[in-house]
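First comes the structure, then the notes that go with it.
With one protein chain held back, the other chains of the complex are shown just where they sit.
Each chain carries a letter (A and B) given by its place in the written order, and its residues are counted from 1.
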Amino acid sequence: MTLTLAGIAQLVGGELLSGDPQRSVAGVAGLEDARPEHLSFFGNARYRAQLDATQAGAVLVAKDGPVTHARAAVIRVAQPHLAFAHVARAFHRPPNVRPGIAPQAVVDETAQVDPSAQLGPFVWVGPRAKVGARVVLHPGVTLGADAQIGDDSVLHPNVTVYERCIVGRRCVLHAGAVVGADGFGFAFDPQAVEHVKIPQVGIARLEDDVELGANSCVDRATTGETVVGRGAKIDNLVQVGHNSVVGPLSILCAQVGLAGSTTLEPGVMLGGQAGISGHLTIGARTKVAAQSGVISDVAANTEVLGTPALRKSEQWRIVAAQRHLPKLLSEVRALQKRLSELEGKAKP
Amino acid sequence: MTLTLAGIAQLVGGELLSGDPQRSVAGVAGLEDARPEHLSFFGNARYRAQLDATQAGAVLVAKDGPVTHARAAVIRVAQPHLAFAHVARAFHRPPNVRPGIAPQAVVDETAQVDPSAQLGPFVWVGPRAKVGARVVLHPGVTLGADAQIGDDSVLHPNVTVYERCIVGRRCVLHAGAVVGADGFGFAFDPQAVEHVKIPQVGIARLEDDVELGANSCVDRATTGETVVGRGAKIDNLVQVGHNSVVGPLSILCAQVGLAGSTTLEPGVMLGGQAGISGHLTIGARTKVAAQSGVISDVAANTEVLGTPALRKSEQWRIVAAQRHLPKLLSEVRALQKRLSELEGKAKP
Partner (left out) sequence: MTLTLAGIAQLVGGELLSGDPQRSVAGVAGLEDARPEHLSFFGNARYRAQLDATQAGAVLVAKDGPVTHARAAVIRVAQPHLAFAHVARAFHRPPNVRPGIAPQAVVDETAQVDPSAQLGPFVWVGPRAKVGARVVLHPGVTLGADAQIGDDSVLHPNVTVYERCIVGRRCVLHAGAVVGADGFGFAFDPQAVEHVKIPQVGIARLEDDVELGANSCVDRATTGETVVGRGAKIDNLVQVGHNSVVGPLSILCAQVGLAGSTTLEPGVMLGGQAGISGHLTIGARTKVAAQSGVISDVAANTEVLGTPALRKSEQWRIVAAQRHLPKLLSEVRALQKRLSELEGKAKP
């Protein structure tokens, strides 16, 4: 498959600034990997040197990008990264779903599997579970009793969806992801000297267009629901605790942890390894930097950093000041000494 | 199933302060989720507003709680959270074990599986492994050679127990948990220029009543045992390194990491994402706050916080002081200037 530069410009609503409109490209690649048959993109001034050196046959640039390039045709677009995504999707359509149930899958007789769904070997579908149209269940996927998977979702190998949990439409769950394991709830019994398990009888529910990374976990609620909202994207090895709510369009990078009963409003972004304590609310579109630890509510449209998390600007000032701290200690010692001497002289 | 308020009061050793003893409830729920047919609980003054607003038909409260409520019957108990756990368990008993081995399971002919155990499809039980009474092995569980699973334990989908490792009685292992993968041990060979793997020939052993979260890992020992003690509860995505000992009744929140050969004495609590270096001892009942990094032994009955971890009270004073640090720098600069001026004047 190839696309002409004219076709690409039309696809992304861009303008071909230089290069032959009938030239064709055969795929996409990053600036450093690209060869003459590839289209690439320049979205961040930081990569100017890579743009200059690229072997790509064409590049998508923004308004402030160059109008010509030594080797590459140049297409101007409003948002190069987004345009690149659209071109990449035109080149790389997901493989066709091959309807049918592998003979080595086990589907309970009371389950409802849409005839257009594809179930691989070693898939187990429990009683009364529902599998929607064009769903792909890769080998080793397990759906508990009464679980539901919405149309066009893809569950990669060894994903587990526990009983009664719900996955929306067009979701992607990567290998080893777990939806609906028990929330972590115990009450200590001092007489029996044991932690008494509180039954976790709620569910976990993923709305439409959610992506859940490899080996990530969304726990079921104690009662009620743990929810991952529409279009939220979650990377690998993330923990979403019981009764949490991940707002629509939120982004959770790898190894993030949400304790229980925490609410992320829409569009929150959590950097890798960040952690959020329980029973908090993080306001809409707020960004939490990687490795931060949030222990109190955060307002909307804020950027926070550090543990405990503070506004980014304040935290950076503290971080910068800390480097002066060892010297500051000795300076204060010197001041004390000088001041004592002065005070001695000042005595009558 | 329903329970009367009188029956609940009797079950939890509580006193019905207000409400009709014959009124029945049909389940449990948190204060915010509860409807009139539910019992809830009020265990923390922080949630007073939710108590006032709850639609629950009955609430469990402690001595310092209210004696009446606009809508809910009130039952006084010593520990509302614990009482709630017991009532929840009365309502939500685990499903009955259905004895038998699915035709799609593979059990080595030398393995010993109790006839009361339930083995789902795609379960593999290796040579000489032992599976106790009423054990449930969900689809995709793998037990290596000579592994042992104690009576009444439940292993959720795709759990792996490596060869010779031991799981006690009444344990719950959530989906994707791994018991007995190799400890991380290598010795660098400068001549061959390679890391030489040290065979990990010990085992991992979970005592009775342990819960292990989804995708958590307990590594086998280099030699000897890695142990998780009786009644310890471990959340999702936790790493327990080789030759570590997790004391009985310890609580490890999600994404905690224990390096090798570290000992947690009984009842230690580790907050989410906390990390403990190797070859340390954390004293009994000590609490390590979330995201803390512990790099030296900690005494019993202590609370520590931060990286490197300090006593909580000291660390909070430092954290509070840090916010003044940028201003402090300029104040010291001002002091230096003022002092120099004074010194100039003081010169004869």
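One rule holds for everything that comes next: contacts are C-beta pairs under 8 Å (C-beta built on N, C-alpha and C of every residue); 3 or more make two chains touch, one makes a residue touch a chain.
Please read these numbers as outputs of a predicted model, since none were measured by experiment.
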*Which residue among B:A45, B:V67 or B:V201 touches the omitted chain?*
B:V201
*Given the contact definition stated above, which residue among A:A214, A:V245 or A:A309 touches the chain not shown here?*
A:A214
*Among A:L51, A:A129, A:L237 or A:L264, which residue is in touch with the absent chain?*
A:L237
_By the contact criterion defined above, which parts of chain A meet the unshown chain? Give residue numbers in ascending order._
27-30, 32-34, 79, 81-82, 84-86, 88-89, 91-92, 102, 104, 120-122, 138-140, 156-158, 172, 174-176, 209, 211, 213-215, 231, 233, 235-237, 249, 251, 253-255, 272-273, 290-291, 306, 319, 322-323, 325-326, 328-329, 332, 335-336, 339, 342-343, 346
*Chain not shown, touching residues in chain B*: 104, 106, 122, 124, 140, 142, 158, 160, 162, 176, 178, 181-182, 184, 186-189, 193-199, 201, 215, 217, 219, 222-224, 237, 239, 241, 243, 255, 257, 259, 273, 275, 277, 293, 307-308, 310, 314, 317-318, 320-322, 324-325, 328, 331-332, 335, 338-339, 342, 345-346
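Here, only the chains that are shown with their structure count from here on.
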*Can you grab the rotation angle between chain A and chain B? Superpose on CA, round to the nearest 5°.*
120
_Euclidean distance of C-alpha centroids - chain A vs chain B, Å_ = 25
